[in-house]
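Let's look at chain A:
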Amino acid sequence: MDLRKVIPLWIYLLFLLVPIYWLVNMSFKTNTEILGGLTLWPQDFTLANYKVIFTDESWYSGYINSLYYVCLNTVISLSVALPAAYAFSRYRFLGDKHLFFWLLTNRMAPPAVFLLPFFQLYSSIGLFDTHIAVALAHCLFNVPLAVWILEGFMSGVPKEIDETAYIDGYSFPKFFAKIFIPLIGSGIGVTAFFCFMFSWVELLLARTLTSVNAKPIAAVMTRTVSASGIDWGVLAAAGVLTILPGMLVIWFVRNHVVKGFALGRV
Partner candidate 1 sequence: MNNKVQNNKAWWLVLPVFLLVAFSAIIPMMTVVNYSVQDIFDQSSRYFVGTDWFRQVLQDPRLHDSLLRQFIYSACVLLIEIPLGIAIALCMPTKGRWSSLCLIVMTIPLLIPFNVVGTIWQIFGRGDIGLLGYVLNNVGISYNYAANASDAWVTVLIIDVWHWTSLVALLCYSGLRAIPDVYYQAARIDRASSWAVFRHIQLPKMKSVLLIAVMLRFMDSFMIYTEPFVLTGGGPGNSTTFLSQTLTTMALGQFDLGPAAAFSLVYFLIILLVSWVFYTAMTHSEKN
Partner candidate 2 sequence: MAEIRLQNLAHSYSKQPTGPEDYAIREMSHIWEQGGAYALLGPSGCGKSTLLNIISGLLSPSEGQVMFDSRVVNDLSPEQRNIAQVFQFPVVYDTMTVFDNLAFPLRNQGMDEKKVQTKVQEIADVLDLQPLLKKKARNLTADEKQKVSMGRGLVRDDVSAILFDEPLTVIDPHLKWKLRRKLKQIHEQFNITMVYVTHDQLEASTFADKIAVMYGGAIVQFGTPRELFEKPQHTFVGYFIGSPGMNLIEVTPQAGGVGFGDVHLPLSVAMQQRIAEKPASSLKIGIRPEFVHVWDGPVDDAMCAEVSHVEDLGTYKILNLRLAGHPLKVRIQEDKPVPEGQAWISFPSQWLMVYADEYLLESGHE
């Protein structure tokens, strides 16, 4: 129990948790209580704010839209990144280093730069305000990340396994699906985690490419100003609900993330 380490750590953890606690606190209060004065826990505990979100379509559809395009993006990113990462890991080919580097530079592109071009591009092919548009747009930075992480994990699998499979008569797709993928299970877990994370949290592109049908929860939240001012209680509840999927994901992949971090490849 080294106090010199434990105390700073706890201070930091509290620093992280207190604002979240405050948000949760507020989500269970009525607006009158919120605006009436500061209370450390709800005097007038209410679930009304959550009720609004679960019953009002303009609210809950935001969540559904967000979850939908995030899952779409994770699936697309993983599917294209897996074969590509395999290629980078096992083969040398014309332009491979340059391609890899170009992929990584896309991670460095400010979303703001792509706002207008994306807006025009997706409008022109009729994909404006669709989930697939946001999913594809997020591929810009998620796919390079996925390729980078997966390549690292794949390089950890010895080539001998591939060779043995071919000698045993496996075709490439069969080998890939039945033998290779199970071996990099935790790598896929880590990659899926990061794709989910970066797509779920991104606001700018998601808001720009949607208006009504595929409106993400982030956009819904930034537009809750009404004639009577901001509905703080509902806003807080909405915020809490956006944190939950993240917490669930962390809980499920916690072991993989620790292993993935341990490879220092993140």
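Behind the choice of candidates: all candidates are chains of the complex that A comes from, given by their letters.
To be clear about the criterion, contacts are C-beta pairs under 8 Å (C-beta built on N, C-alpha and C of every residue); 3 or more make two chains touch, one makes a residue touch a chain; residues count from 1.
Keep in mind the model is a prediction, meaning the values are calculated, not measured.
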Name the candidate, out of 1 or 2, that touches chain A somewhere in the complex. 1
Touching candidate 1 in the complex, chain A uses residues 5-6, 8-9, 12-13, 15-20, 22-23, 26, 34-35, 38, 76, 79-81, 83-84, 86-94, 96, 99, 103, 105-121, 136-137, 139-140, 143-144, 147, 155, 159, 197, 200-204, 208, 217-218, 221-222, 232, 235-236, 239, 242-243, 245-247, 249-251, 254, 257-258, 261-264, 266
